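Just passing along the structure, written as structure tokens.
All protein chains but one are shown at their positions in the complex.
A, B and C label the chains in the order they appear, each numbered from 1.
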Amino acid sequence: MGLPVPLSGVVPPLCTPLTPSGEVDTRSLGSLVEHVLAAGAHAVFVLGSSGETAYLDDARRRTALRAAVDAVAGRVPVLAGVIDMTTARVLDHARAAAATGADALVATAPFYTATHPAEVRDHFRRIRSGAGLPLVAYDIPPSVPTRLDAGILLPLAEDGTLAGLKDSSGDSGGLRRLLVALRRRGLDDSFAVLTGSELAVDGALLAGAHGVVPGLGNVDPAGYVRLYEHARAGRWAEAAAEQDRLAVLFALAGTGDLTGMSGSASALGGFKAALHLLGVIDCPATAAPQRPLPGAAVDAVRHHLAEAGLL
Amino acid sequence: MGLPVPLSGVVPPLCTPLTPSGEVDTRSLGSLVEHVLAAGAHAVFVLGSSGETAYLDDARRRTALRAAVDAVAGRVPVLAGVIDMTTARVLDHARAAAATGADALVATAPFYTATHPAEVRDHFRRIRSGAGLPLVAYDIPPSVPTRLDAGILLPLAEDGTLAGLKDSSGDSGGLRRLLVALRRRGLDDSFAVLTGSELAVDGALLAGAHGVVPGLGNVDPAGYVRLYEHARAGRWAEAAAEQDRLAVLFALAGTGDLTGMSGSASALGGFKAALHLLGVIDCPATAAPQRPLPGAAVDAVRHHLAEAGLL
Amino acid sequence: MGLPVPLSGVVPPLCTPLTPSGEVDTRSLGSLVEHVLAAGAHAVFVLGSSGETAYLDDARRRTALRAAVDAVAGRVPVLAGVIDMTTARVLDHARAAAATGADALVATAPFYTATHPAEVRDHFRRIRSGAGLPLVAYDIPPSVPTRLDAGILLPLAEDGTLAGLKDSSGDSGGLRRLLVALRRRGLDDSFAVLTGSELAVDGALLAGAHGVVPGLGNVDPAGYVRLYEHARAGRWAEAAAEQDRLAVLFALAGTGDLTGMSGSASALGGFKAALHLLGVIDCPATAAPQRPLPGAAVDAVRHHLAEAGLL
Partner (left out) sequence: MGLPVPLSGVVPPLCTPLTPSGEVDTRSLGSLVEHVLAAGAHAVFVLGSSGETAYLDDARRRTALRAAVDAVAGRVPVLAGVIDMTTARVLDHARAAAATGADALVATAPFYTATHPAEVRDHFRRIRSGAGLPLVAYDIPPSVPTRLDAGILLPLAEDGTLAGLKDSSGDSGGLRRLLVALRRRGLDDSFAVLTGSELAVDGALLAGAHGVVPGLGNVDPAGYVRLYEHARAGRWAEAAAEQDRLAVLFALAGTGDLTGMSGSASALGGFKAALHLLGVIDCPATAAPQRPLPGAAVDAVRHHLAEAGLL
């Protein structure tokens, strides 16, 4: 269906439901797509960090993307993560995603080996021209230390290499500098800035961001859509109140005991436990080698959902 | 004059003007105090990072604080930075600041050696009880890697050790989690959250922060006061527009060529060059061993000031 | 041919020669294999960091490994890097490497997402049991922040999951703690510790390490074999002198101007330029998006080779 210019609104980074044996549960993924589209999501992002992309082999990545494209069936754009270490590997994913029907791609800077800004720009240009789909850059410093600052992004916004940025840096000052620089160059109508800072969406929209990619939007997409609509209508106090409510609900991402499991296992395990409790997906398992969420943590997730009125 | 509970508003972290030979220029510091008070600043913060505290020996620190206390003359509260590596050293500064007439203290977690959260809490409790002044914690990860998260801060907010937080982490998600946690515990009326993210003040205020400590507020305090007043009145679009204007002006902090000088020398050199061009201070020198801002960079500062209508 | 227990000696991490269009140059790779085997290398490591593994798509990885296995023809063991983000992806590479004839595998901890030690141990156990080949863990903090310390490694050494460690951490204290812990548990005859710190090999061997995986060993394998033989014979002064000579030669990894290219592009470009000047490989190109080494840097490489008597 192509990508709106600029892309805007609520774009949930879909979890990838798994079966108990670790296969992609395409039925549950379809159910999750309905869950977020029924709430009014403006696009979906498959194979991002919330989708456990790093944990999925190529076959499972393709299965997940195919299932999402089929389930969405053209109702909204489907963005596909093409996360890998460097250009040639990303290009392989990019071509597969294009063949599977993705509407746009989301790629990080190279990681594993450190890269110079000139090399990062070349990386994005090769992906854009090699795959023939709109390309969104993904800034996520805990995973990819090379930052995507205005010096890297502006030339790529100007020459059309990039259609936008997913900013998961949490760096609100850098976001503002980028937004004012885009506006001064007349690029804010063609380059979409989407924040991944799901607890500061009201502030990002107030600053001029076009939309949000909230992991918590798997669980409560309606909340993020309300927040976005309040912001679009200039109802900032209501937007902030909705964001406050979602910030309280975010506690379900922190129920795991980090002395025995990773933060990722706790957060994604919390999202999936919530989706399971809500009846959206069949099995809350996360991909190996992440530890499963223990029972007490699942009880805490249930409590947070109930407190938020979602159960 | 004591500290309002909670402290709120615009609290410029005052630059420390120096003479060409590196002494504290107390006359210029008094002029800077008038500059920010005339604009409506609600308090001043002496001996913070913008004040080059790390670069000042004990005698210069005392001179600067004394000059600021004298110039303010009780019109607004004076917060004094007591930045040092660990508890005993901070206590020395804290007692000196109390004797000099500071109304409150601002201290970081220990640095140079890494510290456990239990030790950080003990650190703040010893400073609070040893100095007898309201204490604000300072979270500034580029300088002090030990983060001050809600797990450390909430017990210290509850038992009255801390009067607030200056958050220069740039972590908008962590800020939101703290703000909702304070509110759920009924502590948002007694514990002040002040953001140091000077380019995202509108979003921080929308999220419930009580005020801002903007380095750029040395140069354009009236802009930050307008931004704060817009926010208090719920004029969020106007607040965002003012923040956008200040984000453009912030370019004056980035005129130095970082292949030959530090980011600190460029940023503080930019602020001081601007204050010198505005006629507020007599000499734009920063403390050794920071490199001085070259002439071309000073020209760029002048350009940014003129573009902002300040010259 | 199987892996000696413990693996020991000089194990060059082979560069992956490329054609000007970026394909794997299998003829040159065969020539490089002869270059290091003629010098007495005790094994080869294909698809490590020096092999630009991060930059090679799956097809090129398989081509390179196949060419190395064919060229080695059973004369020494072939270790294959199976570098990828997490378990399922690594297992795909591991099975392909086993099918291609590798004698052992080299894998890092998961990266891109942070992992808990319990998850890291599970990761290695799944790879070991899934691929059926001896497994060497790879500690390389600049690429994979999760450190492989004694607490992670010792259980995996004791239960036979790991055949050894390639330690590219540069942390000589941690290496010593691991070596004495292995010896106290009687594991130093079954678990091989190979240092990747190519400028401190004499000290690592003196501390009890079993061998070395030197990137510079692509260029001067004979030097590292001499160093290893001196150490085995207890000629420590001669070992140190040889290491000093190699430390001077290492300057060829630092000829690129880092204001315009990455450190990786400079180092790997330097190794490849040297191999090209020595007539071992046909083309010095590194994989995109790394910048090519400029002419002046190639001249510097030539100078360093000549000074070392290699040209």
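To be clear about the criterion, contacts are C-beta pairs under 8 Å (C-beta built on N, C-alpha and C of every residue); 3 or more make two chains touch, one makes a residue touch a chain.
The model shown is predicted, which means the values in this text are computed figures rather than measured ones.
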The chain left out of view makes contact with B, C
Among the options B:Glu119, B:Glu158 or B:Glu229, the absent chain makes contact with B:Glu119
Answer key for B:Tyr55, B:Phe191 or B:Phe250 versus the chain not shown reads B:Tyr55
Only one of B:Val5, B:Ala73, B:Ala288 or B:Ala306 touches the unshown chain, namely B:Ala288
Of C:Ala114, C:Leu154 or C:Leu199, the residue touching the omitted chain is C:Leu199
Where subunit B meets the left-out chain, the residues are 22, 49, 54-58, 60, 83, 85-89, 91-92, 110-116, 118-120, 122-123, 126, 142-144, 258, 260-265, 287-291
Subunit C residues touching the chain left out here are 170-177, 179-180, 183-184, 197-200, 202-204, 206-208, 234, 236-237, 239-240, 243-244, 247-248, 250
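Basically, only the chains that are shown with their structure count from here on.
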Shared touching partners of subunit A and subunit C are none
Using C-alpha atoms only, the most centrally placed chain is A
Greatest Cα-centre separation from subunit C belongs to chain B
CA centroids of subunit A and subunit B: separation to the nearest Å works out as 34
Whole-Å distance, C-alpha centre of subunit B to that of subunit C, is 48
Touching at least 2 other chains, the residues of subunit A are none
